[in-house]
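Every protein chain except one is present and positioned as in the full complex.
Chain nomenclature is as follows: A, B and C, assigned in order of appearance, with residue numbering initiated at 1 for each chain independently.
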Amino acid sequence: MDFEDTREEAEFRAECRAWLEANASERAPGSEVGMSARDNETVERAQAWQAKKADAGWACITWPREYGGRGATRIQGSIWNQEEARFETPPNLFLIGQGMLGPTLMAHGTEAQQTRYLEKMLRGEEIWCQLFSEPGAGSDLAALRTRAEQDGDAWVINGQKIWTTGAQYSRWGMIVTRTSPGAVKHKGITYFIVDMHAPGVEVRPIKQINGGSSFNEVFFSDVRVPAENMIGRVNEGWRGAITTLMNERAAIGGGGMGGGVDTLVRLAQQVPIDGRPALEDAGVRQRIARLYIRQRGVQLAGLRSLTALSRGETPGPDLSIGKLVGAPLRQEMAAFALELLGPMGAVDDDAVGDRLWQQAYLGAPGGRIAGGTDEIMRNIISERVLGLPPETRVDKHVAFEDVPTGRKS
Amino acid sequence: MDFEDTREEAEFRAECRAWLEANASERAPGSEVGMSARDNETVERAQAWQAKKADAGWACITWPREYGGRGATRIQGSIWNQEEARFETPPNLFLIGQGMLGPTLMAHGTEAQQTRYLEKMLRGEEIWCQLFSEPGAGSDLAALRTRAEQDGDAWVINGQKIWTTGAQYSRWGMIVTRTSPGAVKHKGITYFIVDMHAPGVEVRPIKQINGGSSFNEVFFSDVRVPAENMIGRVNEGWRGAITTLMNERAAIGGGGMGGGVDTLVRLAQQVPIDGRPALEDAGVRQRIARLYIRQRGVQLAGLRSLTALSRGETPGPDLSIGKLVGAPLRQEMAAFALELLGPMGAVDDDAVGDRLWQQAYLGAPGGRIAGGTDEIMRNIISERVLGLPPETRVDKHVAFEDVPTGRKS
Amino acid sequence: MNFDFDDDQKALQRAVREYLERESPLSECRRVLEGEARYSETVWRGAAEMGWLGTAIPERYGGAGLGALELALVAEEVGRALAPIPFASSIYLVSEALLQLGSEAQKERYLPQLAAGTCIGAFALQEGPGHGNGQALATVLKDGAITGDKQPVLDGDVAGLYVVACRVGDQPRLALVGAGEGVKATPVACIDGSRALARLQLSGAQAELLGDGGDAAAIEHLLDRAATLMAFEQLGGADQAFAITREYVLDRYVFGRPVGSFQAIKHRLADLFVDISLARSNSYYAAWALAGSADELPVAAAAARAAASDAFDLAASEMVHMHGGIGFTWEADAQLFYKRAKLLALTLGSPTHWRDRLTLRLARESAA
Partner (left out) sequence: MNFDFDDDQKALQRAVREYLERESPLSECRRVLEGEARYSETVWRGAAEMGWLGTAIPERYGGAGLGALELALVAEEVGRALAPIPFASSIYLVSEALLQLGSEAQKERYLPQLAAGTCIGAFALQEGPGHGNGQALATVLKDGAITGDKQPVLDGDVAGLYVVACRVGDQPRLALVGAGEGVKATPVACIDGSRALARLQLSGAQAELLGDGGDAAAIEHLLDRAATLMAFEQLGGADQAFAITREYVLDRYVFGRPVGSFQAIKHRLADLFVDISLARSNSYYAAWALAGSADELPVAAAAARAAASDAFDLAASEMVHMHGGIGFTWEADAQLFYKRAKLLALTLGSPTHWRDRLTLRLARESAA
């Protein structure tokens, strides 16, 4: 057991850092890498940085060499990410494509698709989005209702997707659609690549609790997709979708809004309770310790997965654990910070403070939903990891169109 | 809204107290009324006290006058209980009979049964036990397998009951049996009065975690019960059983092992943390406050039910709430007390201390199971109070003998 | 023993509820949240006209002359509706402060305006981050002039009358300050944009003591009173968040079943229902103590306020979560509860603060 770099790892880290030092400047403490862009200028900066990395061989380093990567190990990938995070870089708008959709294309795409799309994806020339969730199909993705109907050599898509990150600046999307409503739920789904600039695609931002808009609704009205854009076969799209979701869980994690426990410790040293620093209150210390144990446990669990991955073992349940622990943890940390601030915790004003914890508190509920709700994560852990029986399913052996949907579905 | 006695209530209270003062001595602080007896002498003392109360008209005061009670209101019943608890009295061994089985006989028994049994039950001359749970039928009571088969004018019982309080000194028991295994689960059950002194009845005490034995297993081998002892009709015993269970929830509650939050406050004033009284630790104060809010909330919810009952309203969900909150609360309070004691919390020795919290900790898990598990209480609240859909039932429409039972049922 | 409100009290509550359902639907709360007003003047005016701003103000000062129990029920309805009005500030805090501590002249001058809603009161206690400590207040009253920087002050920029916690010498006191020279109230953005939050800067403003100014114990008693009423406001909010969530999980289907048929959801809703019930029992008791049993109030108010803060906070956060994706959108109403719950929990001291006081008071009783 050793938490330090091996000699090879240290050398690789030095190599990464040397290139970064030559091409970027160090990040100011406390600032974070964004995941979305509000304007075209930011998109362009992000694309320029991605192209620069690609030219030097530092883009998608864990991708196989045949697709333009350097076939780096997971641990090397992680070292690169750690190092890059130490430098000031534009938002990473490519994660969904490079982390989830690219690997899906490698596994299920045709050679023509791989040739056409992967290099531009790697270089950041084309940004991708994932068109999965619908208003009535979130946790229960297979309940999706967006229709694709064949019309000559093309397919025509009608319906609505939601929670689509980056749709407004994406060139391409990967969309799951229903092509056979008379089949059982999981059997009538087909997976396509869709041109986000095609006629009939309309993107509308969704405003969230915290006032921001990281997500979109995307409406499809008679959008034509050529048959060559199908990923895998008709009505067999669920397999490809699962590949994407597996890669999603690997891509999520880390990051997140708000500070860490170290920031809370500093806050508790500054803010008074009854005239003394809050940290002198034993109850405050209990709460900080509980938060630390979970934060640190998740970080360490991530390192354990990495060790397993680096040996070619299947990753353990650590990714689901990280999501299940991390999302409520961020909400709890933010709530605790607001409480430490006292009535001033209610002030969410640029003119008064950095709004760090206020924005974290308002943004936190999204983290407990997006990418799999807390409940879905517990189902996954209890069923796939612990081997407990699955939920009784009433929707498994009936035609999709006969599944009960209630009033609001 | 008034938490004080009305004039009538105050007068009634004075009347209770006058009789008690003339007939018993005040209870030492901290001691509690027992609910079970270890020896015959205790049983006899308990019976003598019950007879004395009956002679003076203070036994089962909320029972209707026709059965020997005084037709007192629920609030008067509660006032009597509060007052009696202030005096030193033998353990109450009659609660199951008088609180649960008596009311069942009043509702479902024949006149002959009522005449034969109720007066002796009220006077404590005959003690009763409830024979419901079985090794494979606890939360799922209707899964019971103890058989009753007709043989001429009698029924013959074979099987095993468990968790039977007071079986060793009970004269009579009320037992639910399966009389039609080919019927669906709830439809083949018959309810009987059984003579605990009959040949073939064998009582074995169950030793619990804390070393005590408040419960028994009871084995029935060809025990003959005359047909006149049937309560209600053949295969329709589930209705009567439900009446008993409804009364169980009303009879349980209050009491319990270990001290209250006031005892914890005193402990925290005495026991040191880093050389200062534990109560000066803000974390300790947080935990005491959380416990207090729940303890007090349950007490007050009990008073709210009483108000509703006293107006003839159906009692609210407060009884289920009391059980769901109270049982884990006692476990948590005991665990917290042990922690305050520090390593000395692990000492469970008469020679060293009163073992109050140690015994409470070891006894607490039983409270979260007996009379309905935490989970059953949450089901009841979510389904019957909140109107959420019931669990999907796989055992509802098949013959009892075809219900899956797994390896260990 | 009678643990319930009487019929007149319930009729009053019904009337308030019906008024607010009609005049203060959630869209009214949203209107303020969207920045179209600092509070709902229509609802405020209506409340004044119906006479429930002055519920607990004696008739001789223009009020309805009812008691604390009636006011608690009105507070519950204000909470249920998430009414975007300065009710807590003007009524539980400033009117109550005048009633408890004000001189006869002060009562005669201000209470009728407060009951009529023509003057809004705000309570200025806090001075920046952390939890207050009366002894160390930086705001000073001397020779009729008050100077200090109070923030945040709920409803501070819509108020015309302030009760300000300050020091005279080294003693904590309460002062009355009206709008005027040396009084500057600046709006600050609030985590719950449907309520007005402000910074109040006092620079030599004209001020007088509230009555004899009170002392630390009197201020604590005032906060206990306000905490009890605030607990009812929170209880109303919790109840409503729960009711909407229950409806939603019954209507919304997932995997071919109502969301509310999943045991994980059922059990959490059961636990939430229990928490709200326990908060309700504790709050009723505190209301009874507020109405007449002063000895019981310190413990009861702390228990009620801590329990109700947690219950509303949990109800609102479960509401957002159980609404799924839609729950964290601006468009859904869940956000209104999530934000209000947090604002109310942070105002007048966090649940942690009140739990601390609760145990200290239990220990004091146990020693007595």
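Basically, a contact is a pair of C-beta atoms (placed from the backbone, for glycine too) under 8 Å apart; a residue touches a chain by one contact, two chains touch by 3 or more.
In this text the structure is predicted, and so the values were computed from the model without any measurement.
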item	value
Displayed chains contacting the withheld chain	A, B, C
Hidden partner chain, touching residue among B:Gly69, B:Gly322 or B:Gly366	B:Gly366
Options A:Ala37, A:Val176 or A:Val261, residue touching the unrepresented chain	A:Val261
Full-complex contact with the absent chain, from B:Asp5, B:Glu119 or B:Asp140	B:Asp140
Touching residues on subunit A - with respect to the absent chain	1-6, 9, 75, 261-262, 265-266, 268-269, 279, 282, 284-286, 288-290, 292-294, 296-298, 300-301, 303-304, 306-308, 317-318, 321, 324-325, 375, 377-379, 381-383, 385-389, 391-392
Subunit C residues that touch the omitted chain in the full complex	262-264, 267
For subunit B, the residues touching the chain missing from this view	133, 135-136, 138-140, 143, 162-163, 206-209, 211, 270-275, 278, 283, 331, 335, 338-352, 358, 361-362, 365-366, 368-370, 373-375, 378, 391, 393-395, 398, 403-409
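Note that in this section only the chains that are shown with their structure count from here on.
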item	value
Chain closest to the middle, measuring from C-alpha centroids that were averaged per chain	C
Relative to subunit A, chain with the most remote C-alpha centre	B
Distance from the mean Cα position of subunit C to that of subunit A, given in whole angstrom	39
Chain centre separation in whole Å, for subunit B relative to subunit A (CA means)	52
For subunit C, residues that touch 2 or more chains besides their own	257-258, 265, 352, 356
Contacts with two or more other chains, residues of subunit A listed in rising order	283, 394
